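A single protein chain has been omitted; all remaining protein chains appear in their positions.
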Amino acid sequence: MQWETVIGLEVHVQLATKSKIFSGASTAFGATANTQACAIDLALPGTLPVVNAEAIRMATSFGLAINAEIGKKSVFERKNYFYPDLPKGYQVTQLAEPIVGAGHIDIHLNGETKRLRIHHAHLEEDAGKSLHEDFHGMTGIDLNRAGTPLIEIVSEPDMRSAEEAVAYLKKIHSIITYLGISDGDMSQGSMRCDANVSVRPKGQAELGTRTELKNINSFRFVEKAIHTEVERQIDILEDGGKIVQETRLYDAEKNETRSMRSKEVANDYRYFPEPDLLPVILDEAFIDQVRKQLPELPEAKCQRFIEQYQLSDYDANILTANRALADYFENVSTHCKDAKLAANWVMGELSAALNKNDTAIEHSPVSDRQLGELILRIKDNTISGKIAKQVFDALWQGQGEVDQIIKEQGLEQVSDSGAIEAMVDKVIASNPQQVENYRNAPAEKRGKMLGFFVGQIMKISQGKANPQQVNELLLKKL
Amino acid sequence: MTISRHDVEQIAHLARLAINEETLNETTRSLGDVLNLVNQLQNADTDGVEPMAHPMDAVQRLREDVVTEHNQQEQLLKNAPLTEQGLFLVPRVVD
Partner (left out) sequence: MHRLTLAQLAEGLRQRQFSSEELTKHYLDRIKKLDQHYNSYITVTEESALQQARQADKRLAEGGAPLLCGIPIAHKDIFCTEGVRTSCGSRMLDNFISPYNATVVENLINDGAVMLGKTNMDEFAMGSSNETSYYGPVKNPWDTNCVPGGSSGGSAAAVAAMLAVATTATDTGGSIRQPAALCGVSGLKPTYGRVSRWGMIAFASSLDQAGPIARSAEDLAIMLNSMASFDPKDSTSIDRAVPDYHTHLSTSVKGLRIGVPEEYFGEGLNPATATVIQQALKELESMGASLVNIRLPHTPLAVPAYYVIAPAECSANLSRFDGVRYGHRCDNPTDLEDLYKRSRGEGFGDEVKRRILVGTYALSAGYYDAYYRKAQQVRRLIKQDFMEAFESVDVIMGPTSPSPAFAFGAKGDDPVAMYLEDIFTIATNLAGLPGLSIPAGLVDNKPVGLQMIGNYFDEALLLNAAHQFQLQTDWHQRHPSSLEEEA
């Protein structure tokens, strides 16, 4: 039987506010346990929440970026359940009246564009963390993260493959980082993903029973976890079994999903409007102001790159997937006034180095200005493209500025015709057999044979001889 | 709407309240009385009436995004029954 996969994603994004959604404690990551949890975050008796304006603005900007209706009136509710990382015994979230209504995003996959609908996005508070290291057989609770603002973005079940799910997630990532509302760092939990996965016979309208895959914390794992779960479901169905609606955890090491011990026998969250907070009312003027402040978004930037820099669709897509990368490219390009070379270097040497060292573009040891200068030195023939890679490595290792490295390491291209002529003479003199072969060879084979002499000269010059001049002189002398 | 012993056990679980066997009947009876009282609501004609969560039609004020609270760990953990290394301790949580 032909099976069709149906995927919906719930993505939690931590907003990059300075303070928490309902308190004035810091949201900075990595502090000592419970040093960034104030009386409100610890749910001390008598404490009350007040909404952070910046969280509202950030959520609104996300809504506008996905072409959603912004909730002019949004209402916080209490979602009641007991868990040690949830100090109040309820999570303040939104349900019936979220701040962001229905919207959509477009993904590009295999040369095709597909529109994916977003059901809504709502604001809520994050929980604390349970630390399972052994405290005499007990669990430790750190509430630093409690109260960090989140938007939960709930998609429609519009995705039909793991690849689409990843593309969707990457698009969300690129939107939130473009907007500057989150660092989107999945490894630190700034962006977390739950996937609802089901399969059905192709052509069937009714959805199959779904399972929920919890907390998948990298793009790669999202794809693998969904693949694994889809296979598991198909195996069960083909063996005549039934899928149990449940929450499953993806084990990356074993590459399998397993059932989580059912969290609560029957989840009954008893939502009701949070009486300590009043409805958040947004007027047109506020929404317009946020709209005006929206940065250029990935789609628009990609189109502009294609037109302004004559980049291919492919290159433009890669360069605009990440705002920091796009900004970096544009800065390099502006500096060296050669978009093509800039694109090649950013997607080539730079990206390779970043990948290899697992470094984010924001932390690149080679700055956009330095890379721009490096390209300028190629363009003005100070160094060859090959030597440039050597300079790039030196920049990466922090050995100084471009011109300084070229100078100190004596990498400048030798363009002095006298010096080059001497080298040419020396090579011709010391390789009589090759010279004779060359001279006897037919013209169409000579081009290739010339390479040997060029190589020898480059060896002597340590790559610094101007290749054009070397070629010219060799042709003349041979 | 009447409430059974079983209902009481279920909501006591949701509310994480230990209720001992001996008082369960009494609790069920008194909850039944209270529910009888509140069931008078069912006679009210509320068609088209907007539910009212707050006495005033006030609007949420927003707080400027500024860090105003700094480390108060020592002071705030003083009331905690069991802590270690600045963490609250609870019986082992199994996910």
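For clarity, chains are labelled A and B in written order, and residue numbers in each chain start from 1.
By definition in this document, a residue touches a chain if its C-beta (ideal position, glycine included) is under 8 Å from a C-beta of that chain, and two chains touch if they have at least 3 such contacts.
Since we're looking at a predicted model, the values are computed, not measured.
Colleague: In the full complex, which residues of chain B touch the absent chain?
Modeller: So the residues of chain B touching the missing chain come out as 1, 3, 7-8, 11-12, 14-20, 27, 30-31, 33-42, 44, 46, 49-56, 58, 60-61, 63, 72, 75-76, 78-82, 88, 90-93.
Colleague: Using the document's contact rule, name the residues of chain A that touch the chain not shown here.
Modeller: Looking at chain A, the ones touching the missing chain are residues 39, 42-51, 78, 80, 82, 84, 87-90, 141, 268, 270-272, 275-278.
By definition in this document, only the chains that are shown with their structure count from here on.
Colleague: Can you list the chain A residues touching chain B in their complex?
Modeller: 17-19, 23-26, 32-40, 42, 44, 50-56, 82, 84, 130-132, 135, 137-143, 249, 260-261, 265, 268, 270, 273, 275, 277-281
Colleague: What residues of chain B sit close enough to touch chain A in their complex?
Modeller: 13-14, 16, 53-54, 58-73, 76-77, 82, 84-95
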